[in-house]
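A protein chain is absent from this complex, but the other protein chains hold their places.
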Amino acid sequence: MNDPRVLSFRPTAEQYAWTFGGAAPVATISPGTVLELWTEDCFAGRVRGKDDLVSQVCEFPFLNPQTGPFYVEGAQPGDTLAVHFVSIEPAREWAASSTVPLFGALTATHLTATLQDPLPEVVWIWDLDRSAGLCRFTARDSAVVADLPMNPMHGTVGVAPANLEVRSALVPDAFGGNMDTPEMRAGVTCYLGVNVAGGLLSIGDGHARQGEGETCGVAVECAMNTVLVVDLLKGVRTPWPRLESDTHIMSTGSVRPLEDAFRIAQLDLVQWVSACCGLSPLDAYQFVSQAVEAPLANVVDTNYTSVAKLRKDWLPGAGRGAVMRGMHHHLREVARSYLA
Amino acid sequence: MNDPRVLSFRPTAEQYAWTFGGAAPVATISPGTVLELWTEDCFAGRVRGKDDLVSQVCEFPFLNPQTGPFYVEGAQPGDTLAVHFVSIEPAREWAASSTVPLFGALTATHLTATLQDPLPEVVWIWDLDRSAGLCRFTARDSAVVADLPMNPMHGTVGVAPANLEVRSALVPDAFGGNMDTPEMRAGVTCYLGVNVAGGLLSIGDGHARQGEGETCGVAVECAMNTVLVVDLLKGVRTPWPRLESDTHIMSTGSVRPLEDAFRIAQLDLVQWVSACCGLSPLDAYQFVSQAVEAPLANVVDTNYTSVAKLRKDWLPGAGRGAVMRGMHHHLREVARSYLA
Amino acid sequence: MNDPRVLSFRPTAEQYAWTFGGAAPVATISPGTVLELWTEDCFAGRVRGKDDLVSQVCEFPFLNPQTGPFYVEGAQPGDTLAVHFVSIEPAREWAASSTVPLFGALTATHLTATLQDPLPEVVWIWDLDRSAGLCRFTARDSAVVADLPMNPMHGTVGVAPANLEVRSALVPDAFGGNMDTPEMRAGVTCYLGVNVAGGLLSIGDGHARQGEGETCGVAVECAMNTVLVVDLLKGVRTPWPRLESDTHIMSTGSVRPLEDAFRIAQLDLVQWVSACCGLSPLDAYQFVSQAVEAPLANVVDTNYTSVAKLRKDWLPGAGRGAVMRGMHHHLREVARSYLA
Partner (left out) sequence: MNDPRVLSFRPTAEQYAWTFGGAAPVATISPGTVLELWTEDCFAGRVRGKDDLVSQVCEFPFLNPQTGPFYVEGAQPGDTLAVHFVSIEPAREWAASSTVPLFGALTATHLTATLQDPLPEVVWIWDLDRSAGLCRFTARDSAVVADLPMNPMHGTVGVAPANLEVRSALVPDAFGGNMDTPEMRAGVTCYLGVNVAGGLLSIGDGHARQGEGETCGVAVECAMNTVLVVDLLKGVRTPWPRLESDTHIMSTGSVRPLEDAFRIAQLDLVQWVSACCGLSPLDAYQFVSQAVEAPLANVVDTNYTSVAKLRKDWLPGAGRGAVMRGMHHHLREVARSYLA
């Protein structure tokens, strides 16, 4: 294997994208390129201490800055981008979380609208011990502290949408975007259907860690140094984002209500398994029903995101080898070559 | 520790309960009693081969037979039953699954009503290799077979409901019932709030294994030999069913739409952690948001069930020890004593 | 036409039913009987002034008392009860409404659970001018008063449920119950499928008027003197409650989320029109889609209720005459005979 091409890119303040679609590419890359990227946190770096309230220091709609978009040579509607995360490393020694008025799962919101007062707006600064791989929670109303393992991930990975649309970087949908799944971690390949020429890939919204569902609406948010490999599957359609790790294949769905997000992800996985393993749709329905894991991603964003997850070593028949033409295995090799 | 009292009970055909509430107790037990129970499968044992279609061999509403109810001495509204599963063992060498017309997540149903035709009704018989701990899927439309690990569980565990109600054994709600979570396995303690004198505990709906969400509506259904210990927490209110394993505490919520089930489970866990760990509600909201796992249970029953799950060794402060007065640890000891 | 049989019944405090199913009949009636009934308000008459807070004066679960149940001779599962409202007259010179903590559409609830504080609990007493047909709103926080037309109706009309269940009188479902639709007014016939021998009809929850959706969770609640005729359609199945007025046929659906309630009501109306008018299902789908009205009933109860409503004089072909064997017209005649 030849040395992969490598592009390093750290956006200036003016170079961030705030939308999927509608932003000019920051660079053109060929399939197989390794990207070394800096991503700013979802607050555009403006929440730096517990007195930095989101409603005061942030400037709507300039939230969730994206690094990109990257134009992938040869990518056309009907193809699929493969985005393999080689490493995701917090770029600062701290991260921030917050309640945001009328946002989150355990509060009324602008969409689940009530007459009640919003919850108080509170910021938590988490200390990151990057060598130990820990992030430290410090309670605001008591002396309690608690360490949780880091589990770095990207909340937002996406391409330009279909249907001539431009969507806020806060939205998850069929184009990917703000799905907020902890499964989007190093070692994972994300497959995104291409809707416009070049695909126009962007990433952002790094989380030192996040619970499933992102209940309060905000994770342990931090800037990231992230390395990824971008490749192209010609002639492969991917209606909803898929993920693949060494151990699992995963489908996602993003919509409201949450049961519809569940349906989309599960149907996509049933169809994926059916195609890979030579099972009839009903046989795949039965098999997936007994084998699937269904961790939630977010239940707070404009659309809710559900994940359907299946162990690859449980796939019957030729299933394992047939997944996305072996792309994940290939990108693993590219990553090893890069890291060597 | 003294030897626990033990009651063995295998219902006759006439002794099953088909509801939570509204059925006379089959026995009265004192707190601490070990129950050795037989439970029939959700089909009342009538689906025994691939030609036994549910719509033909089953007799509505006589589905999901429950073993019980058991009247627990001293249990009063405002108390909590603790139900510890010592062992759950498939009672036959096979299990059955099926599509059921207008039931399941990837079909129109009587509640998500459409003009489309139902999916075909198909039965799958799974072979259980109990010594190897495997259940074997055999495709109906191809030669594919696949082994999955057994993970025996009870889909249905509940008490009599509040508000003078009697509910079908197919329903999950605040009284427990047909929650269909794979977390209900051996080694786990389930906490159920008592609504009527004696609590009136029943269990049923054994699954050799089940995916999260129970997508097609039916798990790998089998009769079970199950041992459990039943104990009583006086003066402890439990609004929605909680579970505790050696490693996790879990809250559940069962309602539609699915985001509301998520909200109930997450709010209950936030309040549980707040009370156990001396965190303010907002601090607990932040902590749980970053630490929680959110596996789905079912997205097919009358109500959908969501689980919120937290590692006990992540609980800060005195949290770990304070959970339900140490009941799970105590019941683990009772189980060891019984098994010895 | 012979004089109809008439039964007058005003329950004693002990005679109210608090559930659908599970209550012994207060009387047996033959089809065609006129019932002259007293119904108490949903607060069991305990909210009589603005200082009578529901949470203090009411005793859960003894809310929404029902007058009945009535055992209808000859009614068997597979039949339909026809309940025609001859007159619905407020029995007092005032009515009460209230916010109830964690209940209503514009607040978090026990099911749409949040960490926010409940809204304040406030009672409004409405003055009823029965001769003028007005109910007077008196603001609590200002000097504003406003008169609205009375539009008396019953929030709760139902029979014993299927599936061996007993349901709280606060629940709307396929058996009817607490549907809270303003369409349930004098001059209307309600059709309810029979699930158990005798049907076991109860009514309650009189409203001097109610907005569509019952947004705050509580209408202008009052005791009622109500006259109705009860008849029986042998061999007619009615899966979800239907209504018929002189001008409209209506289907209802009660479930969560609200779009599923909409789907149930619309599908039932499509099937009803298809059967009545000799249209294929797809033709009826098209016709109903362009002709239907879709007023909401309640978006606050355990299940949400949606109504699908079609003008009878728009029904093509023989449609008009074929509705429920002409039962509404017949009961109109009985009512005239009674009133004469």
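Here the chain labels run A, B and C in written order, and each chain numbers its own residues starting at 1.
In this section, a residue touches a chain if its C-beta (ideal position, glycine included) is under 8 Å from a C-beta of that chain, and two chains touch if they have at least 3 such contacts.
Since the model is a prediction, treat every value here as computed from it, not as a measurement.
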Residue, one of C:C216, C:M250 or C:V334, that touches the chain absent here: C:C216
Residue of A:A27, A:V145 or A:V166 touching the missing chain in the full complex: A:V166
Full-complex contact with the absent chain, from C:L106, C:V236 or C:A275: C:L106
Touch with the omitted chain, as defined above, among A:D79, A:E183, A:D205 or A:D260: A:D260
Where the missing chain touches chain A, by residue: 18-19, 21-22, 60-61, 110-115, 162-168, 170, 253, 255-257, 260, 263-264, 267, 270, 281-282, 285
Positions on chain B contacted by the hidden chain, ascending: 106-108, 112-119, 257
Residue numbers in chain C that touch the chain omitted from display: 97, 99, 105-106, 119-120, 122, 124, 135, 137, 139-142, 144-146, 148, 209-220, 256-259, 262-263, 266-267, 270, 277-280, 282-283, 285-296, 299, 304, 306, 308, 314-317
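Here is the rule we use: only the chains that are shown with their structure count from here on.
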Chain whose averaged C-alpha position falls nearest the assembly-wide average: B
Cα-centroid distance, chain A relative to chain C, in whole angstrom: 48
Residues within chain B bordering two or more other chains: 256-257, 263, 267, 270, 282, 285
